[in-house]
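Note that one protein chain of the assembly has been removed; the remaining protein chains are unaltered in position.
For chain A:
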Amino acid sequence: MSDALAPAIRIAATRRVTEEAPLTRYLLIGVAVAFLGLFLLLPLAVVFTEALTKGAGAFFATFDEPDARAAIRLTLLVAAIVVPLNAVFGICAAWAISKFSFPGKSVLITLIDLPFSVSPVVSGLVYVLVFGSQGLLGPTLSSHGIQIVFAIPGIVLATIFVTFPFVARELIPLMQEQGTVEEEAALTLGASGFRTFLTVTLPNIKWGLLYGVLLANARAMGEFGAVSVVSGHIRGLTNTIPLQVEILYNEYNIVSAFALASLLAGLALVTLGIKTLLEWRYAGQIAGRRRH
């Protein structure tokens, strides 16, 4: 008994006053690791193992399906439209907010953050209320042969909505910290406004911009709720990858569902990898981890 206690006492004697007893420490680490393993790592592992249960052949066969290919194409198309638009918006908003002082700024920032506090389903719903057959503009537009909801434009709009704040909220605090001194120097030296932005501001914010774009892209490609409301679920036409995953899963086509899902899980892992790399390497040049 006393033999077993001896090492613990020795460690306790050399322990700093700002540390917990080793046993408490191991217990806490154990709880955290078990919890993260159970809630985060297991689900992730399930995606890849379920995708490969019937071997690599069945896995790759999923991607030969025309509907799956159409879904992948649509997802890439939507991201290619949405992410640049929101990046340009984010840069403009951050420029106006961080380089100038004007009344009502905090209201503007709150409004830009608004989409994050709206449920994805509600984000989709508001577009149905505007562009749906009983909506404000829907009947007028459809009489001109223009369809927004249950078609690709609706998917693009809903995706813009849910990814709206990503770039802006990353750049605003970053550019506020950087101030206006460097830009003013460039301007006094005779550079044009646009040249100042390209050669002074952009290099200062490039990692932050990349960070915001990365997160916006991950969300744009993976958005489910909002897109689900406005898509109409037409196979081969208005199904993005997440919607196709849902359809395959509900048809008990488990291997294909998880194979497509593993594509998105891979994207998530790559996103997390680059994000972590940016946080380590360029911690000072991204606002990062404030809050999501």
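Basically, a residue touches a chain if its C-beta (ideal position, glycine included) is under 8 Å from a C-beta of that chain, and two chains touch if they have at least 3 such contacts; residues count from 1.
Just so it is clear, contacts and distances are computed from a predicted model.
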Not-shown chain resolves in UniProt (candidates "NADH-quinone oxidoreductase subunit D", "Sulfate transport system permease protein CysT", "ABC transmembrane type-1 domain-containing protein" or "Ring-1,2-phenylacetyl-CoA epoxidase subunit PaaC") to "Sulfate transport system permease protein CysT"
Per the whole complex, from A:68, A:125 or A:152 the residue touching the absent chain is A:125
Residue positions on chain A contacting the omitted chain are 17-21, 25, 28-29, 31-33, 35-36, 39-44, 46-47, 50, 89, 92-93, 95-97, 99-103, 108, 111-112, 114-115, 117-122, 125-130, 132, 134-136, 157, 160-161, 164, 180, 183-184, 187-188, 193, 197, 215, 218, 221-225, 228-229, 242-243, 245-246, 249, 254, 257-258, 261, 264-265, 268-269, 271-273, 275-276, 289, 291-292
